[in-house]
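Written out below as structure tokens is the structure these notes cover.
Note that one protein chain of the assembly has been removed; the remaining protein chains are unaltered in position.
A and B label the chains in the order they appear, each numbered from 1.
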Amino acid sequence: MTVQRLLSGAIYLLSGAIGILTFVYPFFLPVAAGGAGLYARSQQAPLLTAALVGLSVLALMVELQGQAINAKTVAMLGMLVAVTSVLRFLEVAFPLPGGFSPVFAPIILAGYVFGGRFGYLMGTFSLLASALITGGVGPWLPYQMFTAGWVGLTAGWLRRIPGVAGRRSEGSPNPGIGTRVLMFLAVFGFFWGLLYGVIINVYFWPFATGPVDQTWAPGIGLSETLGRYAVFYLVTSLVWDLFRAGGNAALILLLGAPMANALTRFQRRFRFEVGSHA
Amino acid sequence: MLDPRVWLLWAMTVLVTASSARNPLYAAVLLLVTMVVGTTCTVNGGRRAPLSPVHFAMIAIPLSALFNSLTGSSGDTVLFALPGWLPILGGPVTLEAIAFGAVNGLALTVIFSSFAIFNAVTPVRDLIKLTPRAFHDAGIVLSIALTFIPQTTGSLQRIREAQAVRGHRVRGLRDWLPIVMPLLMSGLERSMGLAEAMVARGYGAVSDDPQPLRSQGLLALGLLLLLGGWLAYLFGSAWRLPAIGIMLLGTLLIGSVLWSAGRSVSHTTYRPRRWSYGDGAVVLGCALALTLTLTQGEALYYSPYPRLTAPPFDPLIGVGLLGLVVPALVGKHREEETH
Partner (left out) sequence: MIQIDRLTYSYPDSTDRALSNVSLDIAEGEFVLVAGPSGSGKSTLLRCLNGLVPHFTGGTVSGSIIVAGHNPIVEGPQALSPVVGFVFQDPESQFVLDRVEDEIAFALENAAVDRTEMRLRVEEVLHLLDLASLRGRALDTLSGGEKQRVAIATALAFRPRVLALDEPTSQLDPQAAEDVLQALVRLNRDLSLTIILAEHRLERVLPYVDRMVYLSESGDDVLTGPPRRVLRQMNLTPPLVTLAKELNWDPLPLTVKEGRQMAMQSPIPDPKQRIRSGQSAEGRRKGTGARPQITVHNLQFAYNGASVLRGIDLEIGAGELVALMGRNGSGKTTLLKCIVGLLIPERGDITMRDSSLIGRPTAEICLDIGYLPQDPCDLLFADTVFDELKITLRNHDLSNNPPIKPSILMERLELGDVAHRYPRDLSAGQRQRVALGAVTVTRPQLLLLDEPTRGLDYPAKRKLVQLLREWQGQGTSILLVTHDVELVAQAADRVVLLSRGEIIADAAPEVLTASPLFSPQVARLFPGTGWLTADDALASLNGDGNQGPAAGVQRLQENRSTDGGDQ
């Protein structure tokens, strides 16, 4: 049992580490590298990282999926992914600016209520289904899935942080979450909204700038690379990301409590006990 | 129609080749290839990307050129200089930097087009069938989502009407609540009904045993090898080959876990896809282009620095890249095969 938990933790850790490293490597590449033959390496690097992230998503999925998920989980995940996908149509109805997307709030709430495993699967599947439907499959997909998955996974972990879940009133008619948790989740949603943008941008960055250009002038260092990224980020996405982050927080604050109530209500039907019988 | 796996291979090959082919002439050949394939193989009614490749090019190429010229300062042909006190932007603006940025934008456009085509020509259901056996349940989750999206959309419409007749008006984000909640609740209620129907039809007869320790260990080891190999690859130029070997080994380990997990899922296919000669031809074309990229990498590459010169063009390589145009010859969307 302990070995199992240890291995499980190692898989999370390694998968996360690969992800983080693939996101930050462009900053270290010019420092780390040098010498001839580098160009070929740096050109294929984005592809290599996409493959690595893809593999780490797969590995974590195998670990989380276990041998089999039961029919209730499968049906509920499918239905929630359908609902989240349809929520995008609300955007068209009430146009909201920038990178705002109603996809994240349900992932965060589901992750919080049903746990990290469910949250991870819901995050990755939501983004995958969304990409399939809108024709958004591409080399960026593993990164999106990876990030959305971790949004759900970490939302599930919030429960374990002492003081977050706080006093959950068991007998009250509203079985969901209190104001304090709601605030915490809103901040969490804001933070992930920004982080998501940063991460998705970093994957795009080497594609967009061509890393070779940096190595042309060997003097270029970490600080300048970071500076260039900062400009790239400011120009391409900060405003969008702020809208996403703010939208997440607003959605969680406004709709979070009743949605979490609904999910919690369902959790009871979801898990049950078969009584003893003759 | 071509097999979706073949289309995926094609799109990946374009991706790999385009990221190597920084020679604008070869990049142009690739762009031409994707345009030809795009016009012959996509039909009306397919899933279109929200942004057409032409629009993408019009945005990506100038933006990339602008960005690179402003932030990079290499190159001999200085057009003008920005004052040095400007952080990051300051310094000379060179013709070479503009050219390099534009070529990057061109490569991006090629990559974007290839995946736009992939999305447009492969039916979603066929894509789901590509899910490996180990992720059989994941494939079903996606199937369910797709099946219920039209229904949920209809449900959304009915709920908006039902709330409207209660005097509900949408003014702000808060007014989403009366629409989102019934949608979510109905979805959850329906999921219980669906789960019941699936169980009644024998779904989920697999044992609920936890992941075997061995495969967990293999997964962790595989990830560790990937991470280590990659670090070695990045930081130690002398260890490049062993690093690749280590990463391959890690991939193999993870693959073996997937394979054994897939074997435990017994499943048959009602409507198998048959391999056609067309599929074979595309694979050969892709193989040709990939071989070129891997062996002639240096020739595909072109740098405008330090001074912009006319890029070289080897007709043989150009013809080789044309191998990617095969889908246009064999992958024509035939009407009688669609339902």
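Remarks
The criterion applied here is as follows: a residue touches a chain if its C-beta (ideal position, glycine included) is under 8 Å from a C-beta of that chain, and two chains touch if they have at least 3 such contacts.
Predicted model, so just to flag it, every value in this text is computed and none were measured.
Residue in contact with the omitted chain (choice from B:197, B:248 or B:284): B:197.
Of the options B:69, B:186 or B:215, the residue whose C-beta touches the omitted chain is B:186.
What chain B contributes to its contact with the hidden chain is residues 125, 140, 143-144, 146-147, 150-151, 155, 158-159, 161-169, 177-178, 181-182, 185-186, 189-191, 193-205, 266-272, 339.
Heads up, the rule we're going with is that only the chains that are shown with their structure count from here on.
Residues 3-4, 7-8, 10-11, 14-15, 17-18, 21, 25, 28-29, 32-35, 37-41, 43-44, 46-48, 52, 55-56, 58-59, 61-63, 65-72, 74-83, 85-87, 89-90, 93-94, 106, 121, 125, 128-129, 132-139, 207-210, 212-213, 216-217, 224, 227-228, 230-232, 235, 250-251, 254-255, 258-259, 262-263, 266, 269 of chain A are the ones that touch chain B when the two sit in their complex.
For chain B in complex with chain A, the touching residues are 15-16, 19-20, 22, 46-50, 64, 67-68, 70-74, 87-89, 97, 100, 103-104, 107-108, 111-112, 115-116, 118-120, 124, 127-128, 134-135, 137-138, 140-149, 151-153, 156, 170, 173-174, 176-177, 179-181, 183-185, 187-188, 190-192, 194-195, 198-199, 203-204, 206-211, 213, 215-217, 219-220, 222-224, 226-227, 230-231, 233-235, 237, 240, 247, 250-251, 254, 257-258, 261, 264, 297-298, 301, 303, 305.
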